[in-house]
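Got a structure for you, questions after.
With one protein chain removed, the remaining protein chains of the complex are shown where they sit.
The letters A and B name the chains in turn, as written, and every chain counts its residues from 1.
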Amino acid sequence: MSLTREQIISALIKIVGTDQVVTEEEVLKESSVDRFRRFEELHGVYTQPLPAAVVYVRNTKDVSALLKLANEQGINIVPRTGHTATEGGLETVVKNSVVLDGSAMDKIIKIDPYNMQATCQCGTPLQALEDRLREIGYTTGHSPQSKPLAQLGGLVATRSIGQFSTLYGGIEDMVVGLEAVFPNGEITRIKNVPRRAAGPDIRHVIIGSEGALCYITEVTVKIFKYLPENNILLGYTLEKMKTGFEILREVMAEGYKPSVARLYDPEDGAYHFSHFADNKCVLIFMAEGPKGIADATAQAIEVIVAKHPECVKVDTRYIKSWFDHLNWDATDVAKERAEIVETKNIGNTTEISANWDKINQIYETCIERIRNEIPDMTLVGGHSSHSYINGTNLYFVHYYNVVDCKPEEEISKYHWPLKKIIVEETIKAGGSMCHHHGVGKHRTPWIKDEYGSSYYILETLKKAFDPEGIMNQGTIYPRR
Amino acid sequence: MNVLVCFKVVPDLDQLSGSDWVVDGCSRVETRFIKKMINPYDESALELALKLANPAKVSGITTNLSALTIADSGANLTLKNLRALGYQQAVRIESDAELDFAPQEIAILIAAYIRNANDFDLIIIGQQSGVGDNAKTPLLTAELMQWPCITQVTAIENDPAGNVKVTSLADEGTVTRVIKPPCVLAVGNAPFSTLRVPTLKAIKEQAAVPIKTIRSTEIRKAAPNLPDSPDAELLKLEVVHRKRKSMIINGANAPEKAKILYHSYLKGWLADL
Partner (left out) sequence: MNYKVVLNGCSPNFSNQCSSVSAFLISSNILDREAQTLIFYNNSAAKLKLTAETPTSLLHLIEINNYEAETVLSILAELEKPNPADLYLFPGDYAGSELAVRFAYRLGGSSLAAVESLQMDQHQIKCTKGVYNGYLQGTFKLSKKPYCLSLARGILPNRDSQVIEKREAVYSDRSEERQPAYIVKRTVEKAESLDELESAKFVVAGGRGIKNKDNYLKLQTSASLLGAALGVSRPVALNGWAPLNKLIGASGAIINPEICLALAVSGSPAFFGGIEKSRKIIAINTDPQTAIVNNADVAVIDDYKAVLDELTRLIGEDKNH
């Protein structure tokens, strides 16, 4: 027998007290969605069942007791920290869900410059950690665009990646150890060591689990020396994406590690660099690190680019203001929301990855298909922003005017068909349908195609760690 | 009704950081390297005109929209987008002169264009634009045309019998006038006037139509009876320093900081009121 809403609320209050349990309708409404459904939300339309409550947890013990309750009573739990999720990971699709918000667990527990690592609670905003580190000459090296808003729990749970990833890696390369709580209330700590070969790397059960397996309470990440004075920015315009991919490949294959390596197509380029792009592709690099390395990296990149006569070097001052405004904060969100309401124009993104031999084909096919198949598009473009030795990612940007449809039809008329094209073309070409935003709830229809025969492993994780299926139902795994 | 909207693409000055603001005598600040935007008041003007034209189709009044800018080819992208949004004409006047501080020259070119075309009923212009902050272009245009002018406009609507209903702010309150064109409207802080976004399809349909470009010398020749009036000459630029003490309050959390703010500063200041 499942508990009623009221019973759930009183059970929660019994564990954490009234102050931590919020049931105001406005809060429940905005807690039933994330960025994926913001068009509906902006029009005051809420299509998801409202959660029973939002609980602000204070410590690991709270989390453990609450998960145990949920596990025993079959209450669906949606873990949350910064609330910047983009793929529906925070949608409360099950009636009377409980949102476990970790943003009050925001202590920086320890900064350890000797061992080059820092430990934080899950609700620490990345910006807060980064600001503290920079004051003493260090950095996390993690710079997702959502840095001012996203928090460490969510950043780990989504396998996030930052704009300097080509040097520092994604969050999976940064996390050295963690604390997480499982549905049965089990508190687990993975210690902070340089490396281990004692069986599989179990950190990766937690990193990227999107709240569907466990609740992350504490994270330890590597830190790096912060040496911005050595940064060298390089920018070019060029005609073809294909050439740009070739250059990115060569830089990676030759073994160079710029922190930024980005290639924009003309449409996306016009959006960010209208002051110089002039309908061309834009290629940007940043070399950083100790001076000798930064200088050598920049020089090598210049040599590689010089082999492609279609590349025209641009004055770095053109890119500086872009670099000074890398991130999105609360104000940008407020601005965007006001503009969507007024103009009915809304933009979303879909990020995928593939090997070098497939990436250009995926890019061309998707852009072509979206242009032809989706109505009312105002911008279709994309960029590659994270490169690896064997391939790169593509970040598709798609904006459209919402015309002749109700707010709640926006997703089925535009957003979903768009995603479908990109995901299907990517999987067909052998790429991965999710590069860094996670699966959320809207890419689960393709999760088995994404994994193929290895889905067995993924499926077994859920069975083993969340046998009652109380963790963020419908996320990563299709809803039962 | 034929409506001409004049606009300017300007650098987004808020993108410049403190150290970028270097001036030397009357040399200009380097703004080439930052993103551009449509001057906010002109953006409102462009959107108000679209709002005026669109319901008009429904009510049977046809409104023909033209957009005009005096700029280099960097403005072509905006002109193309405006065509895609429903501006039937998109025109660029090309001038070699330095125009940031020359509103009279701009107004002369606009007026010459209007006289040549000889069929505009309404001219809509943002009241002021960045860099020069001159706040003179629409006023001088009205004078050159000997047309009436309404400033601080916030809304424009159709009214029966070919009239136009114009809402504007005045020192005594909000004034609504039903007017008989022709008239120059200077757009001020108009709520809900973010410019709409054209679809790719519309942009493509317009792609083949070239942007009409006119040399400033040509257009001035064509309207010889416009007076030349050099007005104010820029002698010097200086950075304005606004820095205050900027005591940052430290505390463990917001309530604690609020307490320090209150007890150490605000309470005393409030007592002095």
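The working rule: a contact is a pair of C-beta atoms (placed from the backbone, for glycine too) under 8 Å apart; a residue touches a chain by one contact, two chains touch by 3 or more.
Remember, predicted model here, so these are calculated numbers, not experimental data.
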Left-out chain, listing which of the shown chains it touches: A, B
Per the touch definition above, residue among B:73, B:174 or B:217 touching the missing chain: B:174
Residue in contact with the excluded chain [from A:43, A:203, A:240 or A:337]: A:337
On subunit B, residues whose C-beta touches the chain left out of the figure: 13-14, 16, 21, 23, 29, 101, 128, 130-136, 139-140, 142-144, 148-149, 151-152, 154, 159, 163, 169-183, 188-193, 229-240, 242-249, 253-255, 257-259, 261-262, 265-267, 269-270, 272-273
For subunit A, residues in touch with the removed chain: 131, 148, 329-331, 333-335, 337-338, 342
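The definition used in the following text is that only the chains that are shown with their structure count from here on.
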Contact set on subunit A toward subunit B in their complex: 270, 273-275, 315, 317-318, 320-321, 324-325, 338-339, 342-345, 371, 376-380, 399-401
Residues of subunit B defined as touching subunit A within the complex: 11, 15-17, 30, 32-36, 77, 192, 194-201
